[in-house]
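For reference, the structure discussed in these notes is given below.
Below is a slice of the complex: some chains, not all, each in place.
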């Protein structure tokens, strides 16, 4: 422990143990449409984290008493493979799995036009295959891509990242070694970046208000970059599908990708966004 | 957790009043309901507290058990927080295994305490690498009128603050004998906000919770740190909401902390 306290996590050049800059995330690769039997899917690598997400549905909400006559229900399952952590994970879901499933599902709800699918459920399964801090951000970022791949109409993509503090410095995307730093703070956040709406926000550790504000700015910039990777993955998948002329599935998916593209490239066009917001609010009002 | 239909009909009223700047219950947006804390109620608990936050009531109690430390922290005990949403508190709380709601509640209270380093886990070590104390904090909702998060967090930290450490002899806990009090290094408190329309209100009551799109909780310490965030529900919040929440939380929790 005493040795560890002397460990330098960010050196004088501002570089971290793995050579990254403070505002640099680990390498991320995203691939949409990887699972044949899923309505939508996504494989995402984020440093050592590897996650595979499927979307099934919308289909009838079961058991019936959970159905909502005004909108679709989102069932998100975050599950770690037994071999995805240093000590084998018991396959039964623990309390951490259940909490993460809950907040990730809620984080996606606002991005989906749920009112288009009354009495149904949309089932998202995020299987963590390897992990090294940041698996919930990876799962949520991949899930949003999988939803778009499923052709489910969405207002915007949801993009997640963790930001935190080590050695007194605000850094993007802590890895496990950094999470073990004595003063480490970890703050997973997810946003719909067009509207800067925060749909997931958690935090562990001791932050000052100033640090929160700095962390937020670092997160926003990180999210912008990661969102571009989400869009690229969807474009890539869209091209592939076009080639294969899988027209039936594509029609709705095209719209999703386009909407994501547009909202990204024309993000100054605030009117549209406001309208989107209004549409959603109306829908919500109906529900409540 | 089912929802009360009558309350949902009132949700629109809450929203409309807030548009005109008025809280349904006459409070200011940064104003808590009245808080009362009763302590030293149950002899079998090593520490306990009953908290009333308006009409919301939560009881928390602390018990210590012996356990083995985690391999990567052989000198540290730990805490374990549980929450039970029982039918005493609401006809809509169901019996059965812990719900997602009660698990989230327990884990957010846990993080607020754990991450603020309120409890010095090394003080809970009996024999390095072999035996440590685990502090179980169990919370029971007995009346539900909104904002179980803050009521539970106040109850939990109040109970911990009273907690006596058991006396250990021959690797066993000696019943009814104690080796002193658990000294808290910090007293983190949770402040929970409801986002209703564009307004953020602290300490929502049940009617406001029915109207809220998003819930946001921030745990704060006496030395001006935040030790946990938790955003919940399907709505979104903005950066300004968080800023606003932090400021309000520092202010209100200072008052509340005096009573613990």
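So that you can tell them apart, the chains are marked A and B in the order they are listed, and the count of residues begins at 1 in each.
Just so it is clear, contacts are C-beta pairs under 8 Å (C-beta built on N, C-alpha and C of every residue); 3 or more make two chains touch, one makes a residue touch a chain.
None of the values given here were measured: they were computed from a predicted structure.
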What would the formula be if every copy in the file were counted? A x3, B x3
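The criterion applied here is as follows: only the chains that are shown with their structure count from here on.
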Length of the line joining the C-alpha centres of chain A and chain B, rounded to whole Å: 27
Complex contacts: residues of chain B adjacent to chain A: 8, 11-12, 98, 100, 103-104, 106-107, 111, 114-117, 210-211, 213, 216, 221, 224-239, 241-243, 246-247
List the residues on chain A that touch chain B in their complex, please. 95-96, 98-99, 101-103, 106, 109-110, 187, 192, 195-209, 212-213, 216, 284-285, 288
